[in-house]
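The complex is shown incomplete by one protein chain, all other protein chains being positioned as in the whole.
Order of writing sets the chain letters: A and B. Residues in each chain are counted from 1.
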Amino acid sequence: MNRIKKFFKYDNVGMLFVLPGFIYMMVFVGFPIIYNFILSIQDVTVQTLRSDVKEFVGFNNYIQLFRQDNVLTLSIWNTLKFTVMSILFQFITGFALALFFNKNFFFAKPVRGLLMMPWMIPVTITALMFKFMFGTDVGIINYLICSIGLISENIDWLTNTATAMPTVIFANIWIGIPFNMILLATGLTTIPQELYESASIDGANKFHTFKEITLPLLKPTIDSVLILGFIYTFKVYDLVYVMTSGGPVNSTQVLSTYSYKLSFDMFRYSQGAAVANILFIILLLVSLLYLRYVYVEEEV
Amino acid sequence: MGTERNLSRRKNILYCAISVLIICILLFPLYWILVTSLKTEKEIFQIPPTFWPKELNLKSYMTQLERGDFNMFRSFRNSIVISVGAMIISIVLAVPASYGVAKFSFKGKKAIILGFLITQMLPVSVLLTPLFIMYNKMHLYNTVWSTIFADATIGIPFSVLVLKNFFASIPDELEEAAYIDGYNRFTTFTKVLIPIAKPGIVVCGVFSFLYAWGDLAYGMTFIIDQQKRPITAGIFNFLGQYGTKWSYLTAFAVVTIIPVALIFIFMQKYIIEGMTSGAVKG
Partner (left out) sequence: MKRLLTFVIIITMITTLALGCSSEKGEQTADTPKVEDEKSETSQETDDSTTEEDTSGPDGASGNVVIHYYWETEGHQIALNTLIERFNDSQSDITVEAKYIPFADFKKQLSIGASADELPDFVIIDNPDHAAYAAMGIFADITDKFDISTYYEGPVNSCTLDGKLYGVPFGNNCLLLFYNEEMLEAANVEVPTTWDELLDVAKACTRDTVSGFAYSSLQNEEGTFNFLPWVWSAGATAYEINSEGGIKALAMTKELVDSGAMTKEVINWTQGDVMNQFISGNLAMMINGTWQVPTMRSEAPDLKWNVAPPPMDKQQATGLGGENYAVIAGGNEDAAIEFLKFATSKEQSLHMMEAMGYISPDSTVAENQFAGDPIYEAFVDGMNYAYARGPHPEWPSISDAISLAFNEVMTGASTPEDAAVKAQTTIDGILGK
């Protein structure tokens, strides 16, 4: 017994397992993070990009961004809206599908495999396709809901400031469903079958089994899916850029598209970096909260 | 394995019907891509839209193979090299890392998990310039390695976070038993734990592969020779300054999806089995 304890005692050996991957990430992403931070407190624009000395301006870029117009505040708000709504629906639908395809029926496995297909198309094409399908006059969506009589006049999905955001969110939910479904389905396989069997012997109903066995045992997977989903959705760029470029009138402008626009359309490199950093800081805060609440309970 | 081992025949048929319905709804956009690719440019914009091309147009498929500097087969090979490379790096680095995070309690573990998350918190667009500067100094600019290394940075943190749950769900007793059988921590890991975590590893491999497969920004920015660029670069043949050529673009989407779909079908046995064979028996 003592030897077994000793076997588990050298926990710092764990570092050896973790370090290669960790160092790799720090090398390839650590430098960009530092670079971006420094850029955001300098004043780099068209005129100063190539000059030898770059002026440090402290947090002026951040202050100026908040002052010059309301686009930054609007983008933060839009990004939050986009992320929360996307995650909510993706997760619920993905979870429902994962539970459904976890049943042992004939089509379960092949269909689950087929549902991965949307992931094989580059996002740019998916985004273009949705833009096309949600077109006002020639779009198939308007045609379909018009022909079943839900609407009498075509809806201008992507060119109306009120509907553009929900439409982009809809497209993002579609992309995210397989992600949530597959990860949750794989997580379900780690739950020992015997638990369900003994529960059903004890006469527990389905809701009870779900609440008492599935949810708690799946919690680590759920946590990972949610935090990863949150981070990926929060910085989504391609989809929004291709579908609306942040328009109409900034109604779908999110932090990543705004940062891109400042940096590479308007050549205001430092302001673009500052917006990206704001995105970064918000994600950092969310992740810290996540680690605090999730890992306190989960501590192995 | 299912929640209920065996379903009655009626339920089985009912569930199959529901799953077909789900497929129809969720994969409708894919169907629309296919149909659009078979229409003429004029029919695509017809009102009302047609659900099947009136006049079958295969012209858009004929032009896919080679356009200017773009060669479909070569680009496909590049994409495979990049995606497999990124997948291997992700798995080789992430599997041990996730094991370390899940089964050891060393100082700074939380910080390391946060560290992995932090690396995902910047939008891709701002990573491009600093990575470009780095690659330029490391003489990796304009090589496939630049893109492989960059794509792996998406796969690693993802895999670590997903896999750590798998390793954590494996009971400690298994490791103890292995130790009594004469394994040490490394061999326990390679011989006992990895086989058990296989479903998770397969899923992470698949996702790492697909992240790299769908990448456009890294491949376009770090590789300047069209001959070395991934297949996604072909999008720009049909999507540009002068407007979108829908039939060509959708045909391109169909053509790019076929090889990946084939890989999936060919390896389905392994992938599906890997994803669904929960080996943990408590």
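Following the convention adopted for this analysis, a residue touches a chain if its C-beta (ideal position, glycine included) is under 8 Å from a C-beta of that chain, and two chains touch if they have at least 3 such contacts.
Values in this document were obtained by computation on a predicted structure and should not be read as measured data.
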> Any idea which of A:Val57, A:Leu99 or A:Val138 touches the chain not displayed?
Replying inline: A:Val138
>> Among B:Tyr15, B:Phe104 or B:Tyr141, exactly one should touch the missing chain; which is it?
In response: B:Tyr141
>> Just to verify: which one of A:Asn102, A:Asn180, A:Thr244 or A:Asn277 makes contact with the chain not shown?
In response: A:Thr244
> Contacts of chain B with the missing chain: which residues?
Replying inline: 41-42, 44-47, 67-69, 92-93, 96, 125, 128-130, 132-134, 136-138, 141, 184, 186-187, 190-191, 220-221, 224-226, 236-244, 246
>> I need the residue numbers on chain A that touch the omitted chain, in ascending order.
In response: 16, 19-20, 23-24, 26-28, 30-31, 34-35, 38-39, 46-47, 49-54, 56, 68-69, 131, 135-138, 156, 158-161, 244-250, 261, 263-269
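By our rule, only the chains that are shown with their structure count from here on.
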>> Going by the contact rule set out above, which residues of chain B touch chain A in the complex?
In response: 1-7, 11-12, 15-16, 18-20, 22-23, 26-27, 29-30, 32-33, 36, 44-49, 89, 93-94, 96-97, 99-107, 109-110, 112-127, 129-131, 133-134, 149-150, 152-153, 156-158, 160-162, 164-166, 168-169, 172, 175-176, 179-180, 185, 189, 199-200, 203, 206-207, 210, 213-214, 216-217, 232, 235, 239, 244, 246, 249-250, 252-253, 256-257, 260-261, 264, 268, 271-272, 275-278, 280-282
>> List the residues on chain A that touch chain B in their complex, please.
In response: 3-4, 7-8, 10-18, 20-22, 24-26, 28-33, 35-36, 97, 99-126, 128-130, 132-133, 137-140, 143, 174, 177, 182-183, 185-196, 209, 217, 220-221, 224, 227-228, 231-232, 235, 237-238, 255-256, 259-260, 263-264, 272-273, 276, 279-280, 283-284, 287-288, 291, 295, 299-300
